[in-house]
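The complex is shown incomplete by one protein chain, all other protein chains being positioned as in the whole.
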Amino acid sequence: MKEAMIGQPGRHYLNEGGFGWKSWLLTTDHKRIGILYMISITSFFLLGGIFALLIRLELLTPQADLVSSETYNRLFTMHGVVMVWFFLIPSIPAVFGNFLIPIMIGARDMAFPRLNLASWYLFMLGGIVAIGAIVIGGVDTGWTFYTPYSSTYANAYVVLTVIGIFIAGFGTIFTAINFIVTTHTMRAPGMGWFRLPLFIWSNYATAIIVILATPVIGITLVLVGVERLLGFGIFDPAMGGDPLLFQHMFWFYSHPAVYIMILPGMGVVSELVACFAYRRIFGYIFVAFASIAIALLGFFVWGHHMFVSGQSLFAGLLFSLLSYLVAVPSAVKVFNWTATLYKGSIRLEAPMIYALGFIGLFTLGGLTGLMLAAAAIDIHVHDTYFVIAHFHYIMVGGMVLAYMGALHFWWPKITGRLYPNGWAIIAAILIFVGFNLTFFPQFVLGYLGMPRRYHTYPEEFQMLNVLSTAGATILGGGYALPLGYLLWSLGWGKRAGPNPWDARGLEWEMTTTPPIKENFEVIPLVEREAYDYAEPALNIGEQLRFEREMAAQGEKGYR
Amino acid sequence: MGAHIASQKTYFTVTVALLMLLVVKVGLAYVHIGIWSLVLTLTVATAKALLVILYFMHVRWSTRLVWAVASVGVVWLLVMFALMMSDYLTRGDVHYMLNQPPVSHTVNER
Amino acid sequence: MSSQRHTSLLHQFNDLEQQRLSYEVGMWIFLATEFLLFGTMFAGYMVYRTHFPAAWAAGSQELNVLLGLINTAILLISSMFIALAVRAGQLGLGRSAAKFLLVTMALGSMFLAIKAYEYHDKWSHHLVPGLNFEAHPEHPFGLPLFLSFYFTMTGVHAFHMIIGLGIVGLMAFWCWRGRFTAEHNSPLVMTGLYWHFVDIVWIYLYPLFYLIGR
Partner (left out) sequence: MRRLLVYLVLLVSAPVAAVAQERMFWPEQASEQAPRLDAFYLALVAINGAVMVLIAALIIVFAWYYRRGSHVNRRFPPHDLLLLETSWIVGTLLIFLAIFAWSTVLFFRVQSPPSGIDLDIYAVARQWMWKFQHPEGPSEINELHLPVGHRVRLTMVSQDVIHSFFVPAFRVKMDVLPGRYTSVYFTPTRTGTYHLFCAEYCGTDHSGMRGQIIVMEPADYQHWLDGQRPETTLAQEGRILYLRHGCSGCHEPESQILAPSLRGLWGSSVRLENGERVTADHRYVRDAILLPQREIVAGYEPIMPSYTGVIDEADMLRLLEYIRSLSREEAAP
């Protein structure tokens, strides 16, 4: 038994059940589905990234030189659509959530494995429809699809894109149903709610948002499609429709959706910080409930995207106030992560660098969110590059970094291979530097007044735009590196043991690497709290020497 | 445990109640009592929905979890209604009123 | 772990009760999303109704209360039949469950037939905004909005009915073939929940479009 745990097992989920394409495309194993998602969203990320690079190249000069306005507008729209709906929303939940949730709670699989596979197919179908729309001509409405532009004026494939998003949305909903039901009914004996890893809590909170918000965007986009196809009057001002109704419906989904795009990342960071500080997370209960609080309060603030849209003054102030309330649980998380480092035993491995990078960049993004939530300032910076910088700090600096962290942390478990550590650290630093160079100048640009979605711009903004483009190049290189060495490690990486990081949790302590198909030989009985690290994590000799030194300095004992 | 099984009689009774409420609802449409007809009609509709949820859909006999899930959708919809209306019901042009306080207008009132 | 696993117990579950509960909760969560899907349209309805009260009242006049009434009654009764079918299924009486399901389908089809007739009627009166509409001199704005919402909301509802009919048909087939037992009948129960939900949506659609403001 012990032997099997140390060496790599003869059978695991990657070789059990065959290697053929059928064994992958018809699999109901949550781990394989996670990998299917990983491959698909990586492709979407590269696609969205190429759009981003083209945007940045065009913005190198104030004039229109690389592409026409029509093309530019399609570029940022498709960049937004692909990145948000086909990369960031499914990223951590669909890849790592799928892979880890059943293992972390001690179950053999999700509650509905076939539904899980169906989710992936819906996601891919939606993706293919959206890509189809891109190929035959694209959309130019911005990812926000504001009416009446999208419903009446846009001369592009709005309906097709919208259908793609709708289908993918249902895929997301089914995944979320699976998460919630699995967390409720499939926990191993002894796995009480407060023994769950924080990754589970944050994915659970994410699933709640998905359930309550995604249908709203679904039907809203259907309404736009119906109006476009049939000429019904739903948002159309020419028939008396209110141009703001669409915005209310859209942001009722899309603000909560930004928390769909950050909560799973926060869950990952909690895992990483605990492991690499070798210490139980500080204020577990507060971090856990902060996730739920963000999920719920996140629904009350959507109007902060509409301060200057013609919404009533009163509503603007109400939404401003509520936005400040929802920021409190985020603050709680940041403080608790920082406090966890105190008296830890910190290893700066690649995943930890990503995690610490996340904390810093998310905080900066969040703090600028606070400035946007101040209605008075939003008057000036709304729809400028300040907003672009704000959300890239959170979504790229936050969530993408968390995704990279998760990838580097669980890669050995997923593939059974170790990647070259040095390269990983170089890539992490490159990404951090490139990222800041890309997006920090955009804060300044925004306050100077450069509007977003601008194909051409006045000369005086050029210097900062050049900086930003330079940064994006470095950033692109930073992303290309892991693509290289991770793929390399699949064939040539060293084989990983069951617990290469000396981490705690069922996935590390109770499964082989890679795990077997049904995860556990026997469903484990959980008798310990999460993050049960032996503290302080020094070896005994060091600890004793330290105590002697302290005693020599005349410090009082600790009892 | 296992699922609760209600008697056929329960279902018949509930159906009769539903049909009676339906008649009440239609009747209300022809009594003109202003805003009250809206309130009452919606109350009757909600009563009907509750009957369906509690008996036909067995929530009456379900676990707390099902209760919670069944109510969360409703609560969230109410949140959406409330916050949306916080805009629409306060849309009056504050700017204008602050600028020129309305004077009573007699020319038009004959 | 006991070595004897029930034949209808799926591999990921430990016992039938866990399986049943998972299915029930899962279905309810799905219904919550459906609820918000319809709810969003109700929100739009609310905004415009407060904006154009007179036009919307005039809109109600264009709809046929009697047909709506009949349709509501049909749906309520169909709900009762599907509840009876689920009950029969839970008692292990597959055949009688199948019969109840067939009655449900018959009622559901009647509902759709009447709905189709109503749509046709609107079409011939030039009341379909965008496609076949004659501007109304008194309510140039409000009336097309009312009718757009009427068609979209009842249309989405009818779409759910059609899907429901398919699923109910499948269940009838399975029940007849004896696929469900007293221990394992979750798909049937879930179908029942779905059908009731669609019924509840109509319980609100009917008064909001046909009755209020009349």
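The first chain written gets the first letter, and so on, giving A, B and C; residue counts start at 1 in each chain.
Here is the rule we use: a contact is a pair of C-beta atoms (placed from the backbone, for glycine too) under 8 Å apart; a residue touches a chain by one contact, two chains touch by 3 or more.
All figures in this text were calculated on a predicted structure; none of them were measured in a lab.
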{"item": "Sole residue of A:114, A:380 or A:528 that reaches the chain not shown, by the stated touch rule", "value": "A:380"}
{"item": "Full-complex contact with the absent chain, from A:341, A:418 or A:466", "value": "A:341"}
{"item": "Option touching the unshown chain, where A:79, A:228 or A:455 are the choices", "value": "A:455"}
{"item": "Absent chain, residues of subunit A that touch it", "value": "69-70, 73, 140-142, 146, 148-149, 152-154, 237-238, 240, 243-244, 277-280, 282-286, 308-310, 313, 316-317, 320-321, 324-325, 327-328, 331-332, 334-336, 338-339, 341-348, 356, 359-360, 363-364, 367-368, 370-371, 374-377, 379-380, 382-384, 444, 447-449, 451-458, 460, 463, 535-538, 542, 545-546, 549-550, 558"}
{"item": "Chain not shown, touching residues in subunit C", "value": "52, 54-55, 137-142"}
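In this section, only the chains that are shown with their structure count from here on.
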{"item": "Topology of the chain contact graph, where touching chains are joined (line, ring, star, complete, other)", "value": "complete"}
{"item": "Chain located farthest away, centre of subunit C as origin (C-alpha)", "value": "A"}
{"item": "Whole-Å separation of chain centres (CA-atom averages), subunit A against subunit C", "value": "36"}
{"item": "Of all residues in subunit C, the ones touching two or more other chains", "value": "21, 25, 29, 32-33, 36, 39-40, 43, 47, 51"}
{"item": "Residue list for subunit A, restricted to those that touch at least two other chains", "value": "184, 212, 216, 248, 252"}
{"item": "Subunit B - residues contacting subunit A, complex", "value": "65, 72-73, 76, 79-80, 83-84, 86-88, 90-92, 94"}
{"item": "Touching residues (chain side subunit A, partner subunit B) in the complex", "value": "184, 212, 216, 244, 248, 252, 299-300, 302-303, 311-315, 318-319"}
{"item": "Subunit B-facing residues of subunit C, complex", "value": "17, 20-21, 24-25, 28-29, 31-33, 35-36, 39-40, 42-43, 46-47, 50-51, 65, 69, 72-73, 76-77, 79-80, 83-84, 87, 90-91, 189, 192-193, 196-197, 199-200, 203-204, 206-207, 210-214"}
